[in-house]
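In this view, the complex is presented without one of its protein chains, the others remaining in place.
On to chain A.
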Amino acid sequence: MLLGLWIARNVNQVRGVMVAGSSCLLAMSIWLTLHFISERAGGNTEEMILHASTAWFPALHINYEVGVDGISVVMLLLSSIIVFTGTFASWKLKPLTKEFFMWFTLLSTGVYGFFISIDLFTMFMFYEVALIPMYLLIGFWGSGRKEYAAMKLTLMLMGGSALIILGLVGIYFFNGASTMSILEIAHNNHIPAAVQNVLFPFVFIGFGVLGALFPFHTWSPIGHGCAPTSVSMLHAGVLMKLGGYGCFRIAMFLLPQAANDLAWIFLILTTISVVYGAFSACVQTDLKFINAYSSVSHCGLVLFALLMMTKVSCTGAILQMLSHGLMTALFFALIGMIYGRTHTRDIRELGGLMKIMPFLSVGYVIAGLANLGLPGFSGFIAEMTIFNGSFENADTFHRCCTVIAITSIVVTAVYILRTVGFILFEKVKNPHFEELTDATWDERFAVCCLIFCVAGLGSFPIWASHVISDAVVPILSVIPTL
């Protein structure tokens, strides 16, 4: 089983260990995916496979309970890819390389643990483990207004987790069986509707903070803007998905009645996120801020699709998590590489990079096109599935929201093409840039890996959507239909 602690802590050859550890992890998650697919093909219809449970705090009915379904499998795969490439993207990081990777590892431990656990307490513990290293990673190794950014990010996310704790405690005491196991609670489904309606906003907003739900997204631009490259990659690529995953797995799965009753409020908020994020990205001048707002928009789309509550749209949501994770990691990696050379991220100062660093520029164009949903890349598949699924809801309200959200595609094209035009194709504005070099081998490797994954998911989405949609069904089945 993929357990978190996978790296010796007393490392001198930090890089060697990181590469070995993350490739091992990648290999394991690929194995896990294959194993999962073969199990399913072999007729294993259990909800969670590789299920294991050990009593941890028996007095409080807390178990260390783990297992994976289709959603967690693809999320684990995503995390491993990003940790793997993130290691290469921060190859030259200084100072205190060892400490950096230690916190980085702790963060990824939290992420893995979160995706595999199916016990409320264990899940929450890993959730917080994933949050706190961000403070030091951004505060120490970041750039710009890093102290402010790190503090804001940490406090907002911890505020969110305070809301989650209350929700979890409530779920524990009202579920009738005093259990912390997510599966048991969902199957019993004893929580009274009135209680659900109170708890649902707490849990959904709590996780929504991390999923950049409007108006709780404000940590995201500055946080991503100031973080070092690989942290931005992991944070936007994986950590923001924790929010969506939590909303789906805890808020909607365990509080289905309330999810049905209150979805409209959050649908409005997520629609605003989608459109507002896209428009905000249009007026930013810092490359990382553009990408951070774009993440707000895309993660908003994830929550939006989840709340549409059809099988197709939820599958699309998970696909979008996967695809956005890969794309945004690619983006942040490229931005980090460009920034490492030019020492500016202001698009007004950059220009003509296509001539100077063709490899990075081509990578950037590909990332941009994937982001605006060009067929053949993963973005197209995900968004197509989402909007298809959303249109299955026939009433006016859902239709209106969908139409508004679809406009964001156009806006996305505007800001992506604007950026690409500005920084890649105009005249070289700073003579010093002429002397800069193109990517080194480690950077090329990271970029190629990510492009390969984005294109791979875009070209052969069937296996992923198949795995996901199987897992979505049991969660949706507990939610009463409209």
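Here is the rule we go by: a residue touches a chain if its C-beta (ideal position, glycine included) is under 8 Å from a C-beta of that chain, and two chains touch if they have at least 3 such contacts; residues count from 1.
Convention: contacts and distances are computed from a predicted model.
Missing chain, UniProt name from the options "ABC transporter ATP-binding protein", "Permease", "NADH-quinone oxidoreductase subunit N" or "histidine kinase": "NADH-quinone oxidoreductase subunit N". Of A:26, A:116, A:136 or A:205, it is A:136 that touches the chain left out of the display.
Looking at A:170, A:225 or A:316, the residue that reaches the missing chain in the full complex is A:170.
In the full complex, chain A makes contact with the omitted chain through residues 56-60, 62, 121, 124-126, 128-129, 132, 135-136, 139-140, 146-147, 151, 154-155, 158-159, 162-163, 165-166, 169-170, 172-173.
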